[in-house]
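This report refers to the structure that appears directly beneath it.
Complex shown without one protein chain; remaining protein chains in place.
To keep things simple, chains are lettered A and B as they appear, and every chain counts its residues starting from 1.
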Amino acid sequence: MIRFLLRRTVSTAAVLLVMSAVVYLVFYAAPHDPAVLVCGKGCDGTRLAVVRHKLGTDLPVWEQYGNFLRGLVAGRTFDSGNDVTRCAAPCLGYSFQTDQPVLQMITQRIPVDLSLTLGAMVIWLLLGVGTGLLSALRRGRLVERALTTLTLAGMATPVFLVGLLVLMLFCASLQWMPFPTYTAFTDDPAQWAANLVLPWFSLALVISAAYARMTRSSLLETLAEDHIRTNRAYGLSERRIVLGHALRGALVPVLTMLAIDVGQILGGAMLTESVFGFDGLGRLLVTSVNQIDLPVVVGATLFAGFFVVIANAAADLLYALADPRVSLA
Amino acid sequence: MTKSRAAVAAAAVVLLAGFTAACGAGGSTSSSAPAAFDPNACQGGTLTVLNHRGQGNFDPAELYTSGGGKVPTLVFRTLTTRNHTTDGPDSAKVVPDLATDTGEPNQDATVWTYHLKPGVKFEDGTPIRSADVKYGLERSFAPELPGGPPYLRDWLVGGEAYQGPYKGGELASIETPDDSTIVFKLRKPEGDFPFLATATQFAPVPKDKDTGTAYQKHPVSSGPYKVVSNDGGKSIQLDRNPNWSRAVDDQRLACPDRIVVTSGLDQSVINQRLAAGTGDDARAVTTDTNVDASVLAKLNGDAALKKRVVTGYFGETQYLAFNPKVKPFDDARVRQAISYAIDRESVVNAVGGTAVAKPATTFLPDQPAFGYTPYDYFPAGQSGDPAKAKELLAQAGYPNGLTITLDHSTVTGDGSGPEVAAAVQQALGKAGITVKLEGTADDDYQTKYQKPATEPGLFVASWGADWPSGGPFLAPIFDGRQILADGGNYNSAQLNDPQVNAEIDAANKITDPAKAAQAWGRLDAELGKQAYTVPLFHPIYKRLYGTGVKNAYVSQWNGLYDLSRISVK
Partner (left out) sequence: MSKALTAAQAPGTTPQGGAGPRADRNQVWRRLRADRSAIAALAVVALLVLTAAAAPLVAALEGQDPTTYHNALIDSATGGVPIGPFGGASAVHWLGVEPGTGRDVLARLVYGAQISLSVSLGATVVQIALGVLIGLAAGLGNRLADTVISRSMDLVIAFPSLVFAVALMAVVPSGFPRPLLLMLVIGVLGWGQTARIVRGQVLTLRGLDYVSAARLAGSRRWRVARREILPALAAPVITYGVLQLPLNVAQEAGLSFLGVGVRPPTPSWGQMLSSATNWFQADPAYVLLPAVLLFVTVLAFTVLGEGVRTALDPRAESRLRAGIERRRKKTDAQEVPA
């Protein structure tokens, strides 16, 4: 067990390192000079050189990457002689366009994605697993066919489409609720939930389809396994077999899928945030892409990758813990 | 105009697009009359400002404002300011703020003297001295604090070479003979100096509290509110400044106890929230977002909503700029052909229709303060005259049409974006001109066209008023001595005509605004004949405010309600 964890940690760190190098290289090979954007009006050659020096973009790219890595551990100081900008460790870069450390910009937005993900997760699990369970129990019947069609339709709908339609329906036409605006949980929990209901359901509706399929197929497999057949032979009711025995085993792949999805959405739900106008990590990325704020683009991308890699590790661990057939060695 | 370190929000945008919480100049009517309002019973509550663009660096040296700005004017008092107290034509006038009058010029308007009002204080209770105003101005020369208007550098003696107080010592052309007197020595006559003195660069900065580039996080207030929190200009919270009182400030009412600015919101979201007006949004306004179709469509059937929409005009022109150094735009007939072919109706519709934009045939905004002189040398009618355009093209040697490239920004919604470019492309197509569109992300786009070496042949641009006068509208665009090779150039035609330069100098000498306006109007009408630009439209500001907002009358300086006069009680 400990060896597994240790190995996982090392390989996760390695993956993160490789990823950061790739991301860094790609974005700094881009044909944009961040110094020009920072330097501003009437920026002449000497002034530009000073800014480049301050930003460290006058160095070869591997040295820049080295500085970036060092900044993560030791923090960074951008210094042009009399104009010093500090970025405390762990420094994920500094956005000179907004004059803020990238990490700070990211951490400010995490609550949005956390709220979005956790609420939606509960709904898509209930919805997805429930649907999957029902269609496995009623297999071959009309209910199953209907559910399969619904699931396919769910998978076919991009989340921004669902979001637009619910906004149109509930906020504009029926006017059952106001247009959502993100309210922090700490400010007003009731408002927080009220504003998140539509985004939660939109996101959950789209994602739950995959869970329904996974639950169904996984359940069917488990039902075909020997010990279940034995139970059936003993005359246990199908309901009891499914709920009492099969479901637990069938949910293992669902759990691991869940870890990955949560990791991905935590890193930024760009489409959902855009439709509902929430200012989360996804929108941060889109905005900084449009403004070519490269340090933020690099930071936000890496951060999203970070969640994914961690989620993958968690998924493997979950899988290993839940399924004795996978060895932890 | 320009781009500061907070390129995103501040400068260029402020003036170019006229969208940021800063600029102004205008003329209009308003829907709520100030008469029934009792300023003595207006205090209390929290005013929320919902904005699209961020404020950028909240440093008085880096802000680029007109008339002191919308949010900045709550924190920074300047020597003079726009007239906050009324909504008539007088609101386009300059009034004293920290100073006792709008400035005493010498004979030829090259020396300007100001005296500070007694009793004015910073937020910590220290009296404001003339040296603080001088220091604030000097800071704006520091290359570390870019973004302010270019005029100071151009006008003050020695301004061109001065590097700010961190490296360059003091600037000798600003004198402070005593604690309440400040004297400016200009290298040429500038009748508009009182207008410039409304800019935040004229706000006092206590030298011992200056933290350089970090000052923007907590600038020291001289106005009715002080900065409590400031998240990179994205969200700002202002609370009442106890060391300010109406006794020393006749311009600001400062009714709300607290003002919270939230930006980074989608424009549609801002309109939805203001229209719905639930919760805190009832006491909300916006300084940068026009109503959109969803609101406009409802106005006729919803009288209550209609009452909450104010209409104003900010002196701004959206136009196509030619670079005659690039072929075929060196040929006046090609430029004229394009002027004839333009379909202003499509362009206006593309940016939101006649409610928010008015077709323009003159470069100067159509308000008297600018010296508006109507002309339409290449009448394109409502939707273009392709036949006339083809005729001119044939004369220029393109009987079978030609292919050109139109540069634009990729940002939708600010008037220089793809929607405008596509409308132009479509109109020119009818005249046999094939237009290739070249979109560039916002900041890159500005960098690109503001540098003669990289300036495209034809691009969508805009120019907003630094103050309601023809000078700051025409000089940066047509003065041959303002061609800047290193960037920040707005003289897109790279025109350096001695006669035009001489006329600009002559107009600058005039200290009577009415006479100056005439001179600028004449100059604009002459320049128009050259077809260096194709004026497209003048924006109209149509803004919503929340149900609980009172005293939201519109200034003719910046086309918007004044945050320092609004009450939410």
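The definition used in the following text is that a residue touches a chain if its C-beta (ideal position, glycine included) is under 8 Å from a C-beta of that chain, and two chains touch if they have at least 3 such contacts.
Every value quoted in this text rests on a predicted model; they were computed, and no experiment measured them.
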item	value
Displayed chains contacting the withheld chain	A, B
Hidden-chain contact residue, picked from the options B:158, B:353, B:368 or B:548	B:353
Residue among B:280, B:343 or B:524 touching the omitted chain	B:343
Hidden partner chain, touching residue among A:36, A:51 or A:167	A:167
Listed residues A:159, A:196 or A:242, member touching the removed chain	A:159
Touching residues on subunit B - with respect to the absent chain	266-268, 292-294, 296-300, 343, 345-346, 348-350, 352-356, 382-383, 410, 412, 418-419, 421-423, 425-427, 429, 437-441
Residue numbers in subunit A that touch the chain omitted from display	8, 11, 15, 18-19, 23, 26-27, 29-32, 152-153, 155-161, 164-165, 167-168, 172-173, 203, 206-207, 209-210, 213-214, 217-218, 220-221, 223-225, 253, 256-257, 259-261, 264-265, 267-272, 274-275, 277, 282, 285-286, 289-290, 292, 294, 297, 300-301, 304-305, 308-309, 311-312, 315-316, 319-320, 323, 326
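The criterion applied here is as follows: only the chains that are shown with their structure count from here on.
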item	value
Subunit B to subunit A touching residues, read off their complex	1-8, 11-12, 54, 57, 143-144, 146-147, 150, 153, 166-167, 212-213, 216, 231-234, 264-266, 268-269, 272-273, 276, 278-279, 294, 410-411, 441-444, 447, 450, 484, 486-488
Subunit B-touching residues of subunit A, taken from the complex the two chains share	32, 36-45, 47, 50, 80, 82-83, 85, 96-100, 105, 108, 171-172, 178-179, 181, 191, 277, 279, 283, 287, 290-293
